[in-house]
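All protein chains but one are shown in place.
For chain A:
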């Protein structure tokens, strides 16, 4: 009886250990995240330059940033061949990650390009 209980407990433990193990390749996941960060950062900079040249001020520039990031998300999904779960563990990775860091680069280059083109 006691042995049976022990075995059931150990089974439980082993099943928990199996649950805790990551069921995807973490290294490849980090590689994919790095690719996404590069893409988003570069496109934030480019979007900032374009917004500055077009002369957006105030709220319109932020709307333009959202537009650029939406297009980038669609492009990244197309790059992942629309099977997101074979390259990432959740949708947030491809839609939200790198959003705020990109926003800071965007504002920096937006003001930079606007100053160069429209003020000086």
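Odds and ends about this structure:
Here is the rule we go by: a contact is a pair of C-beta atoms (placed from the backbone, for glycine too) under 8 Å apart; a residue touches a chain by one contact, two chains touch by 3 or more; residues count from 1.
Note that in this section contacts and distances are computed from a predicted model.
This complex has a chain not shown, and the name its UniProt record holds, of "DOMON domain-containing protein", "Membrane magnesium transporter", "Large ribosomal subunit protein bL19m" or "Dynein regulatory complex protein 11", is "Membrane magnesium transporter".
Touching the omitted chain from chain A are residues 23-26, 28-29, 31-32, 34-35, 38-39, 42-43, 46-47, 49-50, 53-55, 71-72, 75-76, 79-80, 86-89, 113, 116-118.
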